[in-house]
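The complex appears here without one of its protein chains, the remainder shown in place.
Labels run A, B and C following the written order; every chain starts at residue 1.
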């Protein structure tokens, strides 16, 4: 194991894949300088400006040209800078990348990775803070990855680059500097396999991306209160590890889902709906979602704080859930 | 009551509002010719080309200029032609229209209606058939309307035009010709009030837009089998009529949600999750969703048929739901 | 205007153009009939009157070159070498359709001849074609990419983004604008400010010209010249071909929004007739030339018959080619 940051792990993964496969290349604004968050620092020196390529401020072209370059046999890694700016290239992603393989009856594939740094970070307000992972889960043809640790970021990014389908790869801005152990060997992490962050018996907590760390903190706080939470980090939302969640809920009988993004129409609803449908008779209390209110993200800290889902909120909701005794069982 | 089609009802609503308020105007490609579906036919004659305005094929500008025109005191009705093409203007809708009022601390409002004809219609395949209503419900600042009848289309469109906030107004392409009774007077339909399409005791079915008619057919078929379904047409998804759904589920103890759009990450999940959370102890059987598989929409009829949710599927799922006896009650 | 006969012209080459143009015309007429017969499922857009561009451009492309097209893409696809039967099967949504019945007319493609797709979204293929050229450059290959789009497409952002991109990266891509006067039911010039595609391209540092798109000689010549330039590493070029959309926007559009006289005049510039005229002045007999049409009609008649009689595709097809994750139904409801 080697200690490195979430950003370094991603850089390592990209470098490894670029060494392995000359058809892998990265494109985005200011990549030559290392990317906005330093996640490409130093790669220009090794791979040159054709493979670590700057781009004009042309999000439609960054995405659309990458679709073409993918169809034509290369593997572009597309850097969107902020997930919010990917909204300037939605036709290219949804109507083109996600559907081309299908519409053309399998004649082409679109192997591309769309990196979209997402989430709340340093008062960056409504146009630089969004988390729209649930949108992408709704779109046939897309894989959706939401790594939370350095090891996962390395392993999933490698899998994403090798995928023959478009992968929306959502790194969270707030954890670029988060450090963790990463295996020495090039461990690939498959899509659709969650990670059991912590075992527990009383309640299952499901989360992903940066929110996983807030949930982990909540699980620790809960432990202190004598509540044993099992914490699952989904790692990818499409496909998502239904089996791991089902197994856990069968054990605990309770489920709490927490994500940073807006609750309404969020992916938490999908998980809640699925579990409510499949494991209805196992549930000892209502499924709880802890996610953001349906308001844009604010700038001033006290306002921002109101929109963030805190460990305390999770603790409160989990405690309430565990206290409920439906009497069914 | 007057009989008219869904398209005529919308045209009437727009004409009425344009007569009432000279600041209301409509903009979109080919509007002068009456719109792709004839939903603007004849309006040019009454209101002239400035207020029924053609537009270049510039979706970003159609949406973005309308944001500016709304901020500057007019009330644009934006015609996107197909909901799919609105994907060429997502920044303008999500990052600008939906958030401007908030980001600017209430200094501006963005009163605009974004009409997006949606849904499967005559083998129009993956780029002309999508229903993405759940996306919009996830975005703070947007109202989401999904009328299913001529009366609702008239009443909701009028409310939408008078709204001071951006309203994503999703008309379904497959029901432009659907006829129904429309009140003589200018009845406005408020946002967030569902419509009880049919009363029943055994199971609550929630739907909207064209799928509501498929659900209504299913309800009739169920009645023949002795199952009394209560059918709710939500009419708007944000806000949505939680109270009407709760009241109904309290009575029936069972819930089925059906929509044409993809099930994963669809708004059905939000409803299911909410009801599962709020009315857990009332439910007699698991909540069921009948919605589309996570595949792009196909062209050939047998393939397309596999993606549509039929009345028969709803009947089957509802029958199954009613048959389940959890033993909780 | 008909060009004066020129004895240096390679007759065989233009005879091939003549044949191809007739094949496109016959395909479109047959598709129109299939549409009237209510056997075509979605909307189709016919390229009648624009055949010289399809034939003139695509004949100068190699099989390895990429082609990206529009909603009005049957002619381009045929001229790039696709099989009309597989195309017609697709229009009718039948088994054997070139996209397995998943795409229809607006997504017609034949990757085996480098044709990477029509597109239902106006201008979307400009960036995709640019990206295909980007891949060629990265792979140090010698083929090129070609993107055909309509005059309406130049008002969408991707036109600017793709052209600028191709200039910045000096990519081997040929942009072809079919300036047919209309975008759907609206006259394009009413919604376009400035001089159009070529002027805009030049403002982005891209060599560009406007050419009579109904004159097969001009189309062929300028395309050949530009493609040679592009293959020589001289970066992207754009040609704007002036033409006229002789039929409606879709096969079901009577296009009554334009005066009959205008259409009549436009028919006088029918590119096929102009090509026939040229060839006959070069000494090819009218009999041979008429034969081309007859053969083409027969071919497409056979194609249509086969398509009509073909079964539907198996409905399992709805679930394949989504992504490499197994059956999309698993866990997806």
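The rule is simple: a residue touches a chain if its C-beta (ideal position, glycine included) is under 8 Å from a C-beta of that chain, and two chains touch if they have at least 3 such contacts.
The model shown is predicted, which means the values in this text are computed figures rather than measured ones.
J.: List the shown chains that the missing chain touches in the full complex.
T.: A, B, C
J.: Specify the residue from the set B:34, B:117 or B:141 that touches the hidden chain.
T.: B:141
J.: Would you indicate which residue among C:158, C:172 or C:328 is in contact with the undisplayed chain?
T.: C:158
J.: Could you pull out which residues of chain A are in touch with the chain that's been left out?
T.: Within chain A, the residues that touch the unshown chain are 29-30, 32-33, 36, 54-60, 84-85, 88, 122-128, 263-264, 289, 291, 293-296, 298-307.
J.: Pick out the residues on chain B that sit against the missing chain.
T.: Considering the whole complex, chain B reaches the absent chain at 23, 25, 50-51, 55-56, 58, 60-61, 63-74, 76, 91-92, 95-96, 100-108, 140-143, 163-165, 191-192, 239-240, 242.
J.: For chain C, which positions touch the chain that isn't shown here?
T.: 155-161, 163-168, 190-195, 199-200, 202-206
Quick note on the criterion: only the chains that are shown with their structure count from here on.
J.: Quick one: point me to the chain whose Cα centre is farthest from that of chain B.
T.: Using the mean of the C-alpha atoms as each chain's centre, the farthest one from chain B is C.
J.: Please work out the Cα centroid separation of chain B and chain C, and write it as a whole number of Å.
T.: Each chain's C-alpha centroid was found; their separation is 36 Å.
J.: Measuring centre to centre with CA averages, how many angstrom lie between chain A and chain B?
T.: So the centroids are 29 Å from each other.
J.: Centroid from C-alpha atoms only, then distance chain A to chain C, rounded to Å. What do you get?
T.: 40
J.: Mark out which residues of chain C touch at least two other chains, giving numbers and ranges.
T.: 97, 99, 101-103, 107, 119-121, 157, 322, 328
J.: For chain A, write out the residues touching at least two other chains, lowest number first.
T.: 91, 95, 102-103, 140-141
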